[in-house]
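With one protein chain removed, the remaining protein chains of the complex are shown where they sit.
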């Protein structure tokens, strides 16, 4: 059986990638399992300069999911290149640099820097709901996504993944804008904007008031958007949102995803990434799939 | 303690309303509890002519929620007036006629008919995700909502509630359009568009492929949208989406809702409506609120 | 209203089939064969919706009833954790029941897989009736409640898909053979779609009274949400009836199988 998938010019040994922001730069989880078992790692969202992130509390538990409002706390792209890439390159797994900015110029600058770094792909986060200005604005309109993707494309020497926000009326319009502007791949979904209130304190649980919803609760919305997007664009789609096991991953692949990312579920079960790979394998074996790539879009309508 | 609330010219004995589509015309649940205990009932979505609805399966269970694709099966407005209003009027609870159509003309015609019927308010469903054409299209743009609300307003002699779709980039823009066109109130959220796949059959669980997500899973998205909307408009807001008890209802009211609707949770617990009223009462008692109306927007930021 | 009742015993009938006996005056006082209960499998979100399970046996004297279920997905797996003495939240009895045969009539009952459970309650409940029962199972391991059916019927025919028990093949085979020399007053069927469809059509062609118990995914289970649609004739047109309230038992003529 062949678990490998080719997307956006990368060959991944399997379709399971750690989702950005849930996996740091891989160091912590490397103590729990062998990172070589992952198809890839999308690192914590990077910005040009270091960012402190938002005030705590930054997390709230909701029915079947969580809200987070980390707000892009990160050491900046230079520290990433200096301190983290060498560590990540110690493993045979694709390294995807997730990036964000406030202005088109920010995005262009960071992508230019990363284009010369030893990474496999760049994932453009145009959809982070947890920062006041910047990336959420780009991600919520087709023109915004077109503009930032186009600007970045000119300087990007790596495969370019654009990560889409689910907080939009029509995800296909946004995905097509990314494709038209030169994206090699789209990934979705980022978190759904949500809010939770502590009724005893009469205050929002998150200091930031709102945060991004992820985890099992969002899965049906994510699967729907992946399905719609995969039909709307020709470039490959990376699916995510609530994946907790191999069956969930298969669901996204049948809906049209070429690979998947897994995040929140790892907080509960640090084995989730490895188990997801094993689960996909088991499904393939039991259902007569030779290649993981054949799962993509194999839904019968 | 005063549980009553005034919204859109109606006086409700308490802020808890049965959500449209989950409560039929009240007959079934009347065998489980005394409908007099409800603030109001929003009936199953009505159309001008009877509708058959979608092919089954029409429901899928998802993590912490459900997808439905009933597709507005209903006996038509005339049968409602003839057969159901007399029954509903046997109870001292507000009757809200939830209506939908394919064209502005449909909406106008049904509202005109209902304006002379013995009901308390009309809830315009411009946001049903389960019918191919029609109401979803209106609900997803501010101009569509403005158009249909405006057309209906001219002939509507009852308090007019416009029910908003959460499947939009900016809910406040849509809510403001409804307000500008003359709505007396907005209710939200309708269901989030979602999809679920049976990986053994490799087919969508729902015959309709996609359906509307409701239940606890959507609560954080709903609370966020109620919070945003209540700040954006001056007309009252009815909040819903995943409410399962009094604490959830209080969460929506603190976020800005003047009343709440409860639907899906009743499938699991037919006592949920009564328990929600009791739960609000308990919270008020323990937290020194004299009037339920004082809960509205009492969030401390 | 409180729907919690006490579990009197639990039993494993086969690898995948389990039985729960519940004490409930509310349910045993009014239940009729063909009805079901809607069971909460956990108190939280893990199997959020209730699961519809047929009433399989009722003992009015000691106020207990049985449900038998196959362990399949999340909900039924959680049901396996229930133990004697536990409280279980069951709404019911729900839905329409079978039209009971008159004394002296001759009936045939055709059940497959989990469809046999409501039929046991049916055959248990009719006296002075000539009852022939046809049951289909996957294989020998899956055969359950054989003695119970045997006791309360005049004749019991079992078929298994793989021939490891009784007649090999679908249960419809021996039933149609039997029909060549027998004309029942009423036929009742419940089980996999291809089976019930075939039985229904066969009976309609021969103008034999036939009732079918249908399955569909449910929301409320009481008729309010319209999710449990079942395609039925409405005059010259079609419409959707509610399995939970208009059914689960329907006259064969009314159904439009897809």
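Order of writing sets the labels: A, B and C. Residues in every chain begin at 1.
In the analysis below, contacts are C-beta pairs under 8 Å (C-beta built on N, C-alpha and C of every residue); 3 or more make two chains touch, one makes a residue touch a chain.
Predicted model, so just to flag it, every value in this text is computed and none were measured.
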Displayed chains contacted by the hidden chain, counting the whole assembly: A, C
Touching the absent chain when the full complex is considered, from C:27, C:45, C:67 or C:171: C:45
Option touching the unshown chain, where A:15, A:40, A:63 or A:101 are the choices: A:63
Which residue of A:13, A:44 or A:176 touches the chain not shown here: A:44
Selected residue (touches chain absent from view) among A:166, A:216, A:241 or A:279: A:216
Hidden-chain contact residue, picked from the options A:11, A:55, A:201 or A:231: A:55
Hidden partner interface residues of subunit A, rising order: 21-24, 27-29, 31-33, 44, 52-61, 63-66, 68, 70, 73, 215-216, 264, 266-268, 270-271
Touching residues (missing chain, whole complex) on subunit C: 42-46
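By definition in this document, only the chains that are shown with their structure count from here on.
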Closest chain to global C-alpha mean, per-chain Cα centroids: B
Centre-of-Cα separation between subunit C and subunit A, whole angstrom: 47
Subunit A and subunit B: spacing of chain centres that average the CA atoms, whole Å: 33
Residues of subunit A whose C-beta touches two or more other chains: 63-64
Numbers and ranges of subunit C residues touching at least 2 other chains: 45
